[in-house]
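With one protein chain withheld, the remaining protein chains of the complex are depicted in position.
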(Lines give C-alpha, C1' and ligand atoms only; values in the text may rest on other atoms or scores of the structure.)
Protein backbone atom coordinates (compact mmCIF):
# COMPACT_ATOMS: atom_id res chain seq x y z
CA UNK A 1 0.00 0.00 0.00
CA UNK A 2 1.53 3.33 -1.01
CA UNK A 3 2.53 5.89 1.60
CA UNK A 4 0.00 8.67 2.24
CA UNK A 5 0.56 12.09 0.72
CA UNK A 6 2.20 14.42 3.25
CA UNK A 7 -0.22 17.04 4.51
CA UNK A 8 2.23 19.82 3.62
CA UNK A 9 2.17 18.80 -0.05
CA UNK A 10 -1.62 18.70 -0.10
CA UNK A 11 -1.86 22.12 1.51
CA UNK A 12 0.72 23.54 -0.91
CA UNK A 13 -1.36 22.36 -3.86
CA UNK A 14 -4.69 23.52 -2.44
CA UNK A 15 -3.17 26.90 -1.54
CA UNK A 16 -1.65 27.36 -4.99
CA UNK A 17 -5.07 26.80 -6.53
CA UNK A 18 -6.71 29.39 -4.32
CA UNK A 19 -4.00 31.93 -5.04
CA UNK A 20 -4.15 31.33 -8.80
CA UNK A 21 -7.95 31.51 -8.81
CA UNK A 22 -7.65 34.92 -7.16
CA UNK A 23 -5.83 36.11 -10.31
CA UNK A 24 -8.26 34.24 -12.63
CA UNK A 25 -5.46 31.94 -13.81
CA UNK A 26 -7.49 28.73 -13.42
CA UNK A 27 -10.79 29.37 -15.24
CA UNK A 28 -13.26 26.47 -15.69
CA UNK A 29 -11.26 23.32 -14.85
CA UNK A 30 -8.00 24.68 -16.26
CA UNK A 31 -4.63 24.45 -14.55
CA UNK A 32 -2.75 21.74 -12.73
CA UNK A 33 -0.16 21.71 -9.98
CA UNK A 34 2.31 19.21 -8.58
CA UNK A 35 4.84 18.68 -5.81
CA UNK A 36 7.73 16.19 -5.74
CA UNK A 37 7.57 13.84 -2.74
CA UNK A 38 10.43 11.74 -1.35
CA UNK A 39 11.28 8.79 -3.59
CA UNK A 40 10.33 10.66 -6.77
CA UNK A 41 6.67 10.23 -6.15
CA UNK A 42 4.78 13.18 -7.71
CA UNK A 43 1.67 14.56 -5.99
CA UNK A 44 -0.50 16.06 -8.73
CA UNK A 45 -4.04 17.39 -9.15
CA UNK A 46 -6.69 15.03 -10.47
CA UNK A 47 -8.45 15.75 -13.72
CA UNK A 48 -11.64 17.72 -14.19
CA UNK A 49 -12.03 19.83 -11.09
CA UNK A 50 -12.02 23.57 -10.55
CA UNK A 51 -8.53 24.26 -9.32
CA UNK A 52 -9.63 27.13 -7.11
CA UNK A 53 -11.65 24.81 -4.89
CA UNK A 54 -9.44 21.77 -4.36
CA UNK A 55 -9.65 19.39 -1.41
CA UNK A 56 -7.35 16.64 -0.16
CA UNK A 57 -9.27 14.24 -2.40
CA UNK A 58 -8.25 16.34 -5.44
CA UNK A 59 -4.63 15.22 -5.12
CA UNK A 60 -3.18 11.89 -6.28
CA UNK A 61 0.28 10.36 -6.78
CA UNK A 62 2.05 9.35 -10.00
CA UNK A 63 5.58 8.19 -10.68
CA UNK A 64 8.12 10.03 -12.85
CA UNK A 65 6.53 8.54 -15.95
CA UNK A 66 3.03 9.65 -14.97
CA UNK A 67 1.71 6.27 -13.89
CA UNK A 68 -0.87 6.56 -11.07
CA UNK A 69 -0.16 4.68 -7.85
CA UNK A 70 -3.90 4.14 -7.62
CA UNK A 71 -5.01 3.02 -11.09
CA UNK A 72 -8.60 4.01 -10.28
CA UNK A 73 -7.64 7.68 -10.33
CA UNK A 74 -7.06 9.83 -13.41
CA UNK A 75 -4.41 12.56 -13.20
CA UNK A 76 -4.62 15.89 -15.07
CA UNK A 77 -4.21 15.46 -18.81
CA UNK A 78 -0.87 17.24 -18.83
CA UNK A 79 0.73 15.28 -16.00
CA UNK A 80 3.46 14.12 -18.39
CA UNK A 81 4.65 17.71 -18.73
CA UNK A 82 5.06 17.87 -14.96
CA UNK A 83 6.95 14.58 -15.03
CA UNK A 84 9.21 15.89 -17.77
CA UNK A 85 10.14 18.82 -15.57
CA UNK A 86 10.95 16.62 -12.57
CA UNK A 87 12.98 14.18 -14.67
CA UNK A 88 15.07 16.96 -16.20
CA UNK A 89 15.66 19.11 -13.13
CA UNK A 90 16.44 17.06 -10.02
CA UNK A 91 16.47 20.14 -7.79
CA UNK A 92 12.92 21.12 -8.70
CA UNK A 93 10.21 20.40 -6.13
CA UNK A 94 7.06 22.10 -7.43
CA UNK A 95 5.47 22.89 -10.77
CA UNK A 96 2.49 25.05 -11.77
CA UNK A 97 0.37 25.31 -14.89
CA UNK A 98 -2.15 28.10 -15.37
CA UNK A 99 -4.04 30.04 -18.02
CA UNK A 100 -4.01 33.85 -17.99
CA UNK A 101 -5.47 36.36 -20.39
CA UNK A 102 -1.97 37.77 -20.95
CA UNK A 103 -0.20 34.46 -21.60
CA UNK A 104 -3.03 33.31 -23.87
CA UNK A 105 -3.26 36.47 -25.97
CA UNK A 106 0.51 36.93 -26.25
CA UNK A 107 1.31 33.30 -27.03
CA UNK A 108 -1.27 33.25 -29.84
CA UNK A 109 0.54 36.18 -31.47
CA UNK A 110 4.10 35.11 -30.65
CA UNK A 111 6.68 33.19 -32.61
CA UNK A 112 8.70 30.53 -30.81
CA UNK A 113 9.67 32.73 -27.86
CA UNK A 114 8.71 35.87 -25.95
CA UNK A 115 11.62 37.99 -24.80
CA UNK A 116 11.36 39.87 -21.53
CA UNK A 117 14.03 42.50 -20.95
CA UNK A 118 14.76 45.32 -18.55
CA UNK A 119 12.27 44.42 -15.84
CA UNK A 120 13.33 44.48 -12.20
CA UNK A 121 11.14 41.41 -11.74
CA UNK A 122 13.51 39.38 -13.94
CA UNK A 123 15.46 39.01 -10.71
CA UNK A 124 12.75 36.57 -9.59
CA UNK A 125 14.27 34.17 -12.13
CA UNK A 126 17.31 32.10 -11.14
CA UNK A 127 20.77 33.39 -11.91
CA UNK A 128 19.68 36.93 -12.72
CA UNK A 129 21.06 39.49 -10.29
CA UNK A 130 20.08 42.50 -12.38
CA UNK A 131 17.20 43.93 -14.40
CA UNK A 132 19.73 44.60 -17.16
CA UNK A 133 19.15 41.21 -18.73
CA UNK A 134 16.76 39.43 -21.00
CA UNK A 135 14.99 36.10 -20.84
CA UNK A 136 13.61 34.30 -23.89
CA UNK A 137 10.60 32.33 -22.69
CA UNK A 138 9.93 29.46 -25.12
CA UNK A 139 6.50 29.24 -26.78
CA UNK A 140 5.39 25.83 -28.04
CA UNK A 141 2.54 25.06 -30.39
CA UNK A 142 -0.33 23.47 -28.54
CA UNK A 143 -0.70 19.71 -29.03
CA UNK A 144 -3.25 17.28 -27.58
CA UNK A 145 -0.59 14.57 -27.88
CA UNK A 146 1.16 15.36 -24.62
CA UNK A 147 4.01 12.90 -25.14
CA UNK A 148 4.80 14.57 -28.46
CA UNK A 149 4.53 18.01 -26.86
CA UNK A 150 6.94 16.89 -24.14
CA UNK A 151 9.41 15.75 -26.82
CA UNK A 152 9.23 19.21 -28.38
CA UNK A 153 9.92 20.75 -24.98
CA UNK A 154 12.94 18.51 -24.47
CA UNK A 155 14.31 19.24 -27.91
CA UNK A 156 14.08 22.94 -27.12
CA UNK A 157 15.81 22.46 -23.75
CA UNK A 158 18.56 20.41 -25.39
CA UNK A 159 19.27 23.26 -27.77
CA UNK A 160 19.63 25.91 -25.02
CA UNK A 161 23.23 26.39 -23.98
CA UNK A 162 23.02 29.44 -21.69
CA UNK A 163 20.53 28.45 -19.01
CA UNK A 164 17.06 27.02 -19.43
CA UNK A 165 14.42 29.51 -18.31
CA UNK A 166 12.24 28.14 -15.48
CA UNK A 167 9.05 28.29 -17.52
CA UNK A 168 7.47 28.08 -20.95
CA UNK A 169 4.23 28.93 -22.73
CA UNK A 170 1.97 26.74 -24.83
CA UNK A 171 0.25 28.72 -27.55
CA UNK A 172 -3.36 29.63 -26.79
CA UNK A 173 -3.15 27.37 -23.79
CA UNK A 174 -1.11 28.54 -20.83
CA UNK A 175 2.12 28.65 -18.88
CA UNK A 176 4.31 26.19 -16.98
CA UNK A 177 6.65 27.37 -14.21
CA UNK A 178 8.73 25.42 -11.72
CA UNK A 179 11.01 25.99 -8.72
CA UNK A 180 12.53 24.28 -5.70
CA UNK A 181 9.28 24.50 -3.73
CA UNK A 182 5.72 25.76 -4.09
CA UNK A 183 6.28 29.23 -2.63
CA UNK A 184 9.17 29.80 -5.01
CA UNK A 185 7.14 28.48 -7.95
CA UNK A 186 4.28 30.84 -7.13
CA UNK A 187 6.72 33.76 -6.88
CA UNK A 188 8.17 32.95 -10.30
CA UNK A 189 4.69 32.61 -11.75
CA UNK A 190 3.58 35.94 -10.31
CA UNK A 191 6.72 37.61 -11.69
CA UNK A 192 6.30 36.05 -15.14
CA UNK A 193 2.59 36.87 -15.38
CA UNK A 194 3.26 40.44 -14.22
CA UNK A 195 5.82 40.96 -16.98
CA UNK A 196 3.56 39.34 -19.59
CA UNK A 197 0.75 41.63 -18.51
CA UNK A 198 3.08 44.62 -18.89
CA UNK A 199 3.94 43.43 -22.39
CA UNK A 200 0.26 43.09 -23.26
CA UNK A 201 -0.55 46.56 -21.93
CA UNK A 202 2.45 48.07 -23.64
CA UNK A 203 1.67 46.58 -27.04
CA UNK A 204 -1.53 48.61 -26.99
CA UNK A 205 0.36 51.86 -26.63
CA UNK A 206 1.77 53.86 -29.48
CA UNK A 207 5.45 53.11 -29.86
CA UNK B 1 -49.18 22.89 -1.91
CA UNK B 2 -46.03 22.70 -4.06
CA UNK B 3 -43.00 20.79 -2.85
CA UNK B 4 -40.26 22.90 -1.25
CA UNK B 5 -37.16 23.79 -3.25
CA UNK B 6 -34.33 21.36 -2.44
CA UNK B 7 -31.64 23.04 -0.37
CA UNK B 8 -28.95 21.93 -2.85
CA UNK B 9 -30.67 23.86 -5.66
CA UNK B 10 -30.94 26.98 -3.52
CA UNK B 11 -27.29 26.78 -2.53
CA UNK B 12 -26.24 26.20 -6.15
CA UNK B 13 -28.07 29.38 -7.20
CA UNK B 14 -26.78 31.49 -4.30
CA UNK B 15 -23.23 30.23 -4.88
CA UNK B 16 -23.38 30.96 -8.60
CA UNK B 17 -24.37 34.53 -7.82
CA UNK B 18 -21.49 35.03 -5.42
CA UNK B 19 -19.02 33.58 -7.88
CA UNK B 20 -20.32 35.69 -10.77
CA UNK B 21 -20.31 38.84 -8.65
CA UNK B 22 -16.65 38.17 -7.91
CA UNK B 23 -16.00 38.59 -11.65
CA UNK B 24 -18.36 41.61 -11.91
CA UNK B 25 -20.73 39.65 -14.16
CA UNK B 26 -23.90 40.62 -12.26
CA UNK B 27 -23.76 44.44 -11.94
CA UNK B 28 -26.78 46.29 -10.51
CA UNK B 29 -29.63 43.73 -10.55
CA UNK B 30 -28.42 42.03 -13.75
CA UNK B 31 -28.17 38.29 -14.27
CA UNK B 32 -30.41 35.35 -13.51
CA UNK B 33 -29.78 31.69 -12.76
CA UNK B 34 -31.87 28.54 -12.72
CA UNK B 35 -31.75 24.84 -11.85
CA UNK B 36 -34.04 22.08 -13.12
CA UNK B 37 -35.79 20.21 -10.30
CA UNK B 38 -37.45 16.79 -10.53
CA UNK B 39 -40.72 16.92 -12.44
CA UNK B 40 -39.53 19.72 -14.72
CA UNK B 41 -40.01 22.33 -12.06
CA UNK B 42 -37.51 25.15 -12.63
CA UNK B 43 -35.96 26.95 -9.65
CA UNK B 44 -35.10 30.47 -10.82
CA UNK B 45 -34.05 33.78 -9.30
CA UNK B 46 -36.72 36.34 -8.55
CA UNK B 47 -36.71 39.69 -10.27
CA UNK B 48 -35.01 42.86 -9.08
CA UNK B 49 -32.36 41.77 -6.62
CA UNK B 50 -28.61 42.01 -6.67
CA UNK B 51 -27.53 38.54 -7.77
CA UNK B 52 -24.34 38.65 -5.72
CA UNK B 53 -26.31 38.74 -2.47
CA UNK B 54 -29.09 36.19 -2.90
CA UNK B 55 -30.86 34.39 -0.08
CA UNK B 56 -33.21 31.41 -0.03
CA UNK B 57 -36.09 33.88 -0.43
CA UNK B 58 -34.56 35.03 -3.74
CA UNK B 59 -35.42 31.72 -5.43
CA UNK B 60 -38.85 30.69 -6.77
CA UNK B 61 -40.29 27.91 -8.96
CA UNK B 62 -41.81 28.12 -12.44
CA UNK B 63 -42.93 25.42 -14.86
CA UNK B 64 -41.42 24.82 -18.29
CA UNK B 65 -43.54 27.63 -19.70
CA UNK B 66 -42.39 30.11 -17.07
CA UNK B 67 -45.59 30.11 -14.98
CA UNK B 68 -44.87 30.69 -11.26
CA UNK B 69 -46.07 28.05 -8.82
CA UNK B 70 -46.75 30.91 -6.42
CA UNK B 71 -48.55 33.58 -8.44
CA UNK B 72 -47.58 36.21 -5.88
CA UNK B 73 -43.94 35.98 -6.94
CA UNK B 74 -42.39 37.53 -10.05
CA UNK B 75 -39.55 35.64 -11.75
CA UNK B 76 -36.66 37.34 -13.57
CA UNK B 77 -37.76 39.01 -16.79
CA UNK B 78 -35.88 36.56 -18.96
CA UNK B 79 -37.21 33.38 -17.33
CA UNK B 80 -38.67 32.31 -20.67
CA UNK B 81 -35.15 32.03 -22.09
CA UNK B 82 -34.25 29.63 -19.30
CA UNK B 83 -37.43 27.64 -20.00
CA UNK B 84 -36.57 27.49 -23.69
CA UNK B 85 -33.22 25.94 -22.82
CA UNK B 86 -34.77 23.30 -20.56
CA UNK B 87 -37.47 22.45 -23.11
CA UNK B 88 -34.93 21.98 -25.89
CA UNK B 89 -32.22 20.10 -24.03
CA UNK B 90 -33.61 17.41 -21.69
CA UNK B 91 -30.16 16.61 -20.30
CA UNK B 92 -29.54 20.18 -19.13
CA UNK B 93 -29.87 20.86 -15.41
CA UNK B 94 -28.60 24.41 -14.87
CA UNK B 95 -28.54 27.68 -16.77
CA UNK B 96 -26.74 30.99 -16.16
CA UNK B 97 -27.17 34.50 -17.51
CA UNK B 98 -24.64 37.23 -16.83
CA UNK B 99 -23.30 40.54 -18.13
CA UNK B 100 -19.58 41.05 -18.61
CA UNK B 101 -17.63 43.95 -20.06
CA UNK B 102 -16.20 41.59 -22.69
CA UNK B 103 -19.50 40.02 -23.81
CA UNK B 104 -21.18 43.44 -23.87
CA UNK B 105 -18.49 45.24 -25.86
CA UNK B 106 -17.92 42.38 -28.31
CA UNK B 107 -21.59 41.63 -28.92
CA UNK B 108 -22.28 45.30 -29.71
CA UNK B 109 -19.64 45.14 -32.46
CA UNK B 110 -20.38 41.60 -33.69
CA UNK B 111 -22.51 40.31 -36.52
CA UNK B 112 -24.69 37.27 -35.85
CA UNK B 113 -21.95 35.17 -34.30
CA UNK B 114 -18.54 35.34 -32.62
CA UNK B 115 -16.10 32.62 -33.64
CA UNK B 116 -13.65 31.29 -31.08
CA UNK B 117 -10.84 29.15 -32.48
CA UNK B 118 -7.60 27.62 -31.32
CA UNK B 119 -8.07 28.02 -27.57
CA UNK B 120 -7.28 25.15 -25.23
CA UNK B 121 -10.32 26.25 -23.23
CA UNK B 122 -12.61 25.23 -26.10
CA UNK B 123 -12.27 21.79 -24.55
CA UNK B 124 -14.58 23.03 -21.78
CA UNK B 125 -17.36 22.86 -24.38
CA UNK B 126 -19.05 19.51 -25.06
CA UNK B 127 -17.79 17.30 -27.85
CA UNK B 128 -14.49 19.15 -28.31
CA UNK B 129 -11.47 17.03 -27.48
CA UNK B 130 -8.95 19.43 -29.00
CA UNK B 131 -8.06 23.12 -29.17
CA UNK B 132 -7.82 22.69 -32.95
CA UNK B 133 -11.47 23.53 -33.44
CA UNK B 134 -13.75 26.52 -33.68
CA UNK B 135 -17.07 27.38 -32.11
CA UNK B 136 -19.46 29.95 -33.54
CA UNK B 137 -21.30 31.47 -30.59
CA UNK B 138 -24.61 32.96 -31.81
CA UNK B 139 -25.28 36.66 -31.15
CA UNK B 140 -28.92 37.77 -31.10
CA UNK B 141 -30.25 41.30 -31.28
CA UNK B 142 -31.58 42.38 -27.93
CA UNK B 143 -35.37 42.42 -27.63
CA UNK B 144 -37.61 43.34 -24.69
CA UNK B 145 -40.22 40.94 -26.09
CA UNK B 146 -38.73 37.81 -24.55
CA UNK B 147 -41.13 35.40 -26.29
CA UNK B 148 -40.06 36.86 -29.65
CA UNK B 149 -36.41 36.68 -28.64
CA UNK B 150 -36.88 33.03 -27.67
CA UNK B 151 -38.39 32.34 -31.11
CA UNK B 152 -35.29 33.86 -32.72
CA UNK B 153 -33.11 31.62 -30.56
CA UNK B 154 -35.08 28.54 -31.58
CA UNK B 155 -34.96 29.43 -35.26
CA UNK B 156 -31.18 29.71 -34.96
CA UNK B 157 -30.94 26.36 -33.15
CA UNK B 158 -33.14 24.74 -35.80
CA UNK B 159 -30.75 25.87 -38.51
CA UNK B 160 -27.63 24.44 -36.82
CA UNK B 161 -26.79 20.98 -38.10
CA UNK B 162 -23.39 20.31 -36.53
CA UNK B 163 -23.98 20.72 -32.79
CA UNK B 164 -25.61 23.60 -30.96
CA UNK B 165 -23.06 25.51 -28.85
CA UNK B 166 -23.98 25.52 -25.14
CA UNK B 167 -24.36 29.27 -24.99
CA UNK B 168 -25.28 32.44 -26.85
CA UNK B 169 -24.93 36.22 -26.53
CA UNK B 170 -27.57 38.92 -26.65
CA UNK B 171 -26.23 42.12 -28.14
CA UNK B 172 -25.35 44.80 -25.58
CA UNK B 173 -26.99 42.63 -22.97
CA UNK B 174 -25.19 39.49 -21.89
CA UNK B 175 -24.57 35.77 -22.17
CA UNK B 176 -26.54 32.55 -21.57
CA UNK B 177 -24.74 29.28 -20.83
CA UNK B 178 -26.11 25.89 -19.75
CA UNK B 179 -24.86 22.45 -18.70
CA UNK B 180 -25.91 19.29 -16.87
CA UNK B 181 -25.47 20.88 -13.44
CA UNK B 182 -24.45 24.19 -11.88
CA UNK B 183 -20.73 23.42 -11.47
CA UNK B 184 -20.51 22.45 -15.13
CA UNK B 185 -22.46 25.56 -16.17
CA UNK B 186 -20.10 27.78 -14.18
CA UNK B 187 -17.09 26.06 -15.75
CA UNK B 188 -18.46 26.66 -19.25
CA UNK B 189 -19.23 30.27 -18.39
CA UNK B 190 -15.74 30.86 -17.02
CA UNK B 191 -14.22 29.29 -20.15
CA UNK B 192 -16.42 31.32 -22.50
CA UNK B 193 -15.83 34.63 -20.70
CA UNK B 194 -12.08 33.94 -20.59
CA UNK B 195 -11.97 33.45 -24.37
CA UNK B 196 -14.16 36.51 -24.98
CA UNK B 197 -11.84 38.56 -22.78
CA UNK B 198 -8.87 37.29 -24.81
CA UNK B 199 -10.67 38.36 -27.99
CA UNK B 200 -11.33 41.80 -26.54
CA UNK B 201 -7.70 42.23 -25.46
CA UNK B 202 -6.42 40.94 -28.76
CA UNK B 203 -8.56 43.23 -30.89
CA UNK B 204 -6.69 46.13 -29.31
CA UNK B 205 -3.37 44.83 -30.53
CA UNK B 206 -1.91 45.51 -33.93
CA UNK B 207 -2.54 42.57 -36.24
CA UNK C 1 -29.28 67.56 21.67
CA UNK C 2 -29.74 66.15 18.17
CA UNK C 3 -31.25 62.72 17.66
CA UNK C 4 -28.76 59.88 17.11
CA UNK C 5 -28.14 58.60 13.60
CA UNK C 6 -30.24 55.48 12.96
CA UNK C 7 -28.07 52.36 12.87
CA UNK C 8 -29.53 51.38 9.47
CA UNK C 9 -28.25 54.62 7.93
CA UNK C 10 -24.78 54.10 9.41
CA UNK C 11 -24.64 50.53 8.14
CA UNK C 12 -25.84 51.59 4.69
CA UNK C 13 -23.01 54.13 4.47
CA UNK C 14 -20.34 51.77 5.81
CA UNK C 15 -21.52 49.01 3.47
CA UNK C 16 -21.52 51.28 0.44
CA UNK C 17 -17.91 52.20 1.16
CA UNK C 18 -16.84 48.57 1.40
CA UNK C 19 -18.62 47.70 -1.81
CA UNK C 20 -17.15 50.67 -3.69
CA UNK C 21 -13.66 49.94 -2.38
CA UNK C 22 -14.03 46.43 -3.79
CA UNK C 23 -14.28 48.05 -7.24
CA UNK C 24 -11.47 50.57 -6.49
CA UNK C 25 -13.93 53.47 -6.71
CA UNK C 26 -12.76 55.14 -3.50
CA UNK C 27 -8.95 55.41 -3.81
CA UNK C 28 -7.01 57.37 -1.17
CA UNK C 29 -9.64 59.35 0.75
CA UNK C 30 -11.86 59.89 -2.29
CA UNK C 31 -15.62 59.42 -2.37
CA UNK C 32 -18.45 60.41 -0.09
CA UNK C 33 -21.86 58.96 0.64
CA UNK C 34 -25.05 60.19 2.27
CA UNK C 35 -28.49 59.07 3.39
CA UNK C 36 -31.55 61.26 4.04
CA UNK C 37 -32.92 60.85 7.57
CA UNK C 38 -36.41 61.85 8.78
CA UNK C 39 -36.79 65.62 9.08
CA UNK C 40 -34.40 66.30 6.19
CA UNK C 41 -31.36 65.60 8.29
CA UNK C 42 -28.60 64.27 6.03
CA UNK C 43 -26.20 61.61 7.32
CA UNK C 44 -22.93 62.06 5.41
CA UNK C 45 -19.36 60.84 5.60
CA UNK C 46 -16.81 62.98 7.42
CA UNK C 47 -13.85 64.40 5.57
CA UNK C 48 -10.45 62.81 5.15
CA UNK C 49 -10.93 59.12 5.78
CA UNK C 50 -10.54 56.10 3.55
CA UNK C 51 -14.10 55.34 2.51
CA UNK C 52 -13.48 51.59 2.31
CA UNK C 53 -12.85 51.42 6.06
CA UNK C 54 -15.56 53.57 7.64
CA UNK C 55 -16.87 53.19 11.18
CA UNK C 56 -19.88 54.66 12.95
CA UNK C 57 -17.66 57.58 13.95
CA UNK C 58 -17.10 58.35 10.25
CA UNK C 59 -20.70 59.51 9.80
CA UNK C 60 -22.11 62.92 10.82
CA UNK C 61 -25.31 64.91 10.22
CA UNK C 62 -25.84 68.11 8.25
CA UNK C 63 -28.99 70.00 7.29
CA UNK C 64 -30.17 70.58 3.71
CA UNK C 65 -27.77 73.49 3.41
CA UNK C 66 -24.81 71.46 4.58
CA UNK C 67 -24.54 72.93 8.10
CA UNK C 68 -23.23 70.35 10.61
CA UNK C 69 -25.41 69.60 13.63
CA UNK C 70 -22.19 69.23 15.57
CA UNK C 71 -20.02 72.22 14.62
CA UNK C 72 -16.91 70.37 15.80
CA UNK C 73 -17.18 67.95 12.89
CA UNK C 74 -16.18 68.61 9.29
CA UNK C 75 -18.25 66.96 6.53
CA UNK C 76 -16.80 65.85 3.18
CA UNK C 77 -15.80 68.76 0.98
CA UNK C 78 -18.55 68.09 -1.53
CA UNK C 79 -21.41 67.82 0.97
CA UNK C 80 -23.16 70.71 -0.76
CA UNK C 81 -23.54 68.57 -3.88
CA UNK C 82 -25.32 65.94 -1.83
CA UNK C 83 -27.56 68.65 -0.32
CA UNK C 84 -28.36 69.96 -3.78
CA UNK C 85 -29.56 66.51 -4.79
CA UNK C 86 -31.80 66.14 -1.72
CA UNK C 87 -33.24 69.65 -2.12
CA UNK C 88 -34.10 69.04 -5.78
CA UNK C 89 -35.48 65.51 -5.57
CA UNK C 90 -37.72 64.96 -2.53
CA UNK C 91 -38.10 61.25 -3.26
CA UNK C 92 -34.35 60.61 -3.14
CA UNK C 93 -32.99 58.93 -0.02
CA UNK C 94 -29.34 58.10 -0.79
CA UNK C 95 -26.50 59.58 -2.80
CA UNK C 96 -23.07 58.24 -3.76
CA UNK C 97 -19.90 59.85 -5.06
CA UNK C 98 -16.98 57.79 -6.33
CA UNK C 99 -13.92 57.90 -8.57
CA UNK C 100 -13.35 55.20 -11.15
CA UNK C 101 -10.70 54.82 -13.82
CA UNK C 102 -13.45 54.78 -16.47
CA UNK C 103 -15.33 57.85 -15.29
CA UNK C 104 -12.08 59.77 -14.81
CA UNK C 105 -10.57 58.93 -18.20
CA UNK C 106 -13.81 59.40 -20.14
CA UNK C 107 -14.83 62.65 -18.43
CA UNK C 108 -11.41 64.17 -19.15
CA UNK C 109 -11.97 63.50 -22.88
CA UNK C 110 -15.71 64.28 -22.99
CA UNK C 111 -17.60 67.43 -23.88
CA UNK C 112 -20.55 68.40 -21.70
CA UNK C 113 -22.21 64.99 -21.74
CA UNK C 114 -21.56 61.29 -22.34
CA UNK C 115 -24.31 59.46 -24.21
CA UNK C 116 -25.01 55.84 -23.37
CA UNK C 117 -27.25 54.01 -25.85
CA UNK C 118 -28.38 50.47 -26.56
CA UNK C 119 -27.28 48.85 -23.29
CA UNK C 120 -29.63 46.50 -21.48
CA UNK C 121 -28.31 48.02 -18.26
CA UNK C 122 -29.94 51.34 -19.15
CA UNK C 123 -33.03 49.71 -17.62
CA UNK C 124 -31.37 50.23 -14.24
CA UNK C 125 -32.17 53.92 -14.74
CA UNK C 126 -35.66 55.20 -13.86
CA UNK C 127 -38.30 55.39 -16.56
CA UNK C 128 -36.42 53.24 -19.07
CA UNK C 129 -38.20 49.98 -19.84
CA UNK C 130 -36.03 49.12 -22.83
CA UNK C 131 -32.41 49.02 -23.95
CA UNK C 132 -33.52 50.86 -27.10
CA UNK C 133 -32.95 54.24 -25.53
CA UNK C 134 -30.18 56.67 -24.80
CA UNK C 135 -29.19 58.64 -21.72
CA UNK C 136 -27.06 61.77 -21.85
CA UNK C 137 -25.09 61.87 -18.62
CA UNK C 138 -24.01 65.47 -17.90
CA UNK C 139 -20.30 66.19 -17.47
CA UNK C 140 -19.36 69.30 -15.49
CA UNK C 141 -15.99 70.99 -15.35
CA UNK C 142 -14.34 70.39 -12.00
CA UNK C 143 -14.42 73.33 -9.60
CA UNK C 144 -13.06 73.66 -6.06
CA UNK C 145 -15.79 76.23 -5.40
CA UNK C 146 -18.51 73.70 -4.59
CA UNK C 147 -21.30 76.28 -4.32
CA UNK C 148 -20.46 77.49 -7.83
CA UNK C 149 -20.28 73.90 -9.09
CA UNK C 150 -23.71 73.22 -7.55
CA UNK C 151 -25.11 76.28 -9.39
CA UNK C 152 -23.79 74.85 -12.67
CA UNK C 153 -25.47 71.54 -11.86
CA UNK C 154 -28.77 73.27 -11.17
CA UNK C 155 -28.59 75.33 -14.34
CA UNK C 156 -28.09 72.11 -16.28
CA UNK C 157 -31.01 70.44 -14.53
CA UNK C 158 -33.22 73.48 -15.20
CA UNK C 159 -32.50 73.17 -18.91
CA UNK C 160 -33.44 69.48 -19.12
CA UNK C 161 -37.05 68.99 -20.18
CA UNK C 162 -37.25 65.24 -20.76
CA UNK C 163 -36.16 63.70 -17.46
CA UNK C 164 -33.06 64.47 -15.43
CA UNK C 165 -30.67 61.48 -15.42
CA UNK C 166 -30.02 60.17 -11.90
CA UNK C 167 -26.31 60.94 -12.06
CA UNK C 168 -23.61 63.19 -13.43
CA UNK C 169 -19.84 63.27 -13.88
CA UNK C 170 -17.32 65.89 -12.81
CA UNK C 171 -14.41 66.09 -15.20
CA UNK C 172 -11.26 64.33 -13.99
CA UNK C 173 -12.94 63.90 -10.66
CA UNK C 174 -15.76 61.39 -10.41
CA UNK C 175 -19.43 60.50 -10.49
CA UNK C 176 -22.56 61.30 -8.46
CA UNK C 177 -25.54 58.94 -8.46
CA UNK C 178 -28.72 58.97 -6.37
CA UNK C 179 -31.83 56.86 -5.77
CA UNK C 180 -34.63 56.26 -3.29
CA UNK C 181 -32.41 54.22 -0.96
CA UNK C 182 -28.82 53.00 -0.71
CA UNK C 183 -29.32 49.62 -2.41
CA UNK C 184 -30.95 51.31 -5.38
CA UNK C 185 -28.20 53.95 -5.52
CA UNK C 186 -25.53 51.24 -5.54
CA UNK C 187 -27.39 49.39 -8.31
CA UNK C 188 -27.52 52.54 -10.44
CA UNK C 189 -23.86 53.23 -9.77
CA UNK C 190 -22.86 49.68 -10.74
CA UNK C 191 -24.93 49.95 -13.93
CA UNK C 192 -23.48 53.36 -14.84
CA UNK C 193 -19.88 52.34 -14.14
CA UNK C 194 -20.35 49.12 -16.12
CA UNK C 195 -21.54 51.05 -19.17
CA UNK C 196 -18.75 53.63 -18.81
CA UNK C 197 -16.23 50.80 -18.63
CA UNK C 198 -17.73 49.32 -21.80
CA UNK C 199 -17.37 52.70 -23.49
CA UNK C 200 -13.75 52.95 -22.40
CA UNK C 201 -12.95 49.43 -23.64
CA UNK C 202 -14.79 50.01 -26.89
CA UNK C 203 -13.04 53.29 -27.69
CA UNK C 204 -9.82 51.29 -27.83
CA UNK C 205 -11.14 49.04 -30.56
CA UNK C 206 -10.99 49.79 -34.24
CA UNK C 207 -14.33 51.17 -35.42
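For reference, chains read A, B and C in written order, and residue numbers begin at 1 within each chain.
One rule holds in what follows: a residue touches a chain if its C-beta (ideal position, glycine included) is under 8 Å from a C-beta of that chain, and two chains touch if they have at least 3 such contacts.
Note that the structure is a prediction, hence the values are computed from the model and not measured.
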### Task
Could you list, sorted by label, every displayed chain in contact with the chain left out?
A, C
### Message
Among C:19, C:41 or C:99, exactly one should touch the missing chain; which is it?
### Response
C:99
### Summary
On subunit C, the omitted chain is touched by residues 24, 27-30, 50, 99, 101-102, 104-105, 108-109, 142, 144, 170-174, 200, 203-204
### Message
List every residue of subunit A that touches the chain not included in the displayed model.
### Response
23, 118-121, 124, 129-132, 183, 186-188, 190-191, 193-194, 197-198, 201-202, 204-206
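In this text, only the chains that are shown with their structure count from here on.
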### Task
Determine the shape of the graph in which chains are vertices and touching pairs are edges (line, ring, star, complete, other).
line
### Computed distance of Cα centres, subunit C from subunit B, in Å
32
### Inter-centroid spacing, subunit C versus subunit A (mean Cα positions, whole Å)
45
#### Entry: Interface hub residues of subunit C, defined as touching at least two other chains
204
